[in-house]
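Then we have chain A:
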Amino acid sequence: MQELVSRAKELLANGTVERVLGWKAGDLPYNPEPAYFYVEEDFDNFVYNGFCGANLSKYMIEASKMEGKTLVFLKPCDTYSFNQLIKEHRVDREKAYIIGVGCKGKLDIEKAKKAGIKGIESVAGADMSDACDTLTFQTIYGEKTCAYADVMLERCHVCKGKEHVISDEVIGESNDTKDAERFAEVEKIEAMSPEEKFAFFQKELSKCIRCNACRNVCPACSCRKCVFDSTKFDSAQKANVDSFEEKMFHVIRAFHVAGRCTDCGECSRVCPQGIPLHLFNRKFIKDINEFYGEYQAGADTDSRGPLTNFTFDDVEPSIVTERG
Partner candidate 1 sequence: MSHVNKAKQIKEISGVNPLKCMKCGKCSASCPSYNEMDIKPHQFVSYVQNEDIESLVASKSLWKCLSCFACVERCPRDVKPGKLIDAARQLVVREKGQTYLSPDEVPELLDPETPQQLLVSAFRRYRR
Partner candidate 2 sequence: MYKIAKENLSALFQAIAGEQELYLPVNNNGQVNFAAWTEGADVDLDTLKSVKSPKDAFFPQSENLYTVKTEDKKLKVEPEALKDQDFVVFGMKACDVKGIEVLDKVFLVDPVDTFYAARRKHGTIVVMACHEPEETCFCKVFGIDCADPVADVATWMIDGELYWKALTEKGEALTAKVAGLLTDADETKVEEEKKAIRAIVEKLPYSDLSLEGWNGDVLLEKFNSPIWEKLYKPCLACGTCTFVCPTCQCYDIKDYNTGSGVQRYRCWDSCMYSDFTMMAHGNNRTSQMQRFRQRFMHKLVYFPANNDGMYSCVGCGRCVEKCPSALNIVKVVKAFEEQGGEN
């Protein structure tokens, strides 16, 4: 972390960048927030640890409008989002100085809390320098420990890899965290009967409160005005908890980002109701891979997305029925 700070200070001092976009320590041991750093003193609060799950790529849309360059710290998976945003002309590569940061898997404090850890006063083992694979919590109710991997975000278990697909330089080591198959959950659902599938999604989606956190955090959902907020399309919907969220909202949203979603997992991370929203996006990704060849959104900045492309002998929609 010190290396990140000193490099950032250096780049600020020599005028390469005007500001630094990173994470600032929170008021609890596990809630750092995305923040800008402008001068040397700002870095007193700088932090980069296992709780820095936020994907800073989306913030670069706004940062691209500012004067001068912004130094941004991107984790390997964040770089895919950044690339995709370049492709969609939503960020300006020239306005970004990208330092790829190492990643050892990011943490989901909810998982610890679900495991009964409450009243947390401090956490040990979440720093990048910590080599241990255990997290130790000091709580009001005593010391608690749990395995690092058990508190990891879902997305880290199916990590795309620790390569930075775009960066100006890379600092820090990464650990391979992949220990599950990316499409295993999707396949499980695919194998269900229509009734089971429907029940599964109804149960999950009935929790939705339409807070729009999934949409607003999503780097692919970068529309200036979302169709769900726009009166123009006759599609504006707001917090109709009955039907719309359960049936349409998430499907439409997933379709809107299909072929552009890098599977960064932010939607699932931020959902206050713990809905596994990635299951929608990943279904599209799986289908795209199977029907049109392997495609990873954000792997590059110039290829055509699968939905703005075609081949003469693409599969027919009837494949959905035929494959049973």
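Picked so that all candidates are chains of the complex that A comes from, given by their letters.
Convention: a residue touches a chain if its C-beta (ideal position, glycine included) is under 8 Å from a C-beta of that chain, and two chains touch if they have at least 3 such contacts; residues count from 1.
In this text, all values refer to a predicted model and were calculated from it rather than measured experimentally.
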Touching candidate - 1 or 2 - for chain A as found in this complex: 2
List of chain A residues in touch with candidate 2 within their complex: 26-28, 31-36, 54, 59, 114, 118-121, 139-141, 203-204, 206-207, 209-213, 215-217, 225, 229, 236, 238-242, 266, 269-270, 272-274
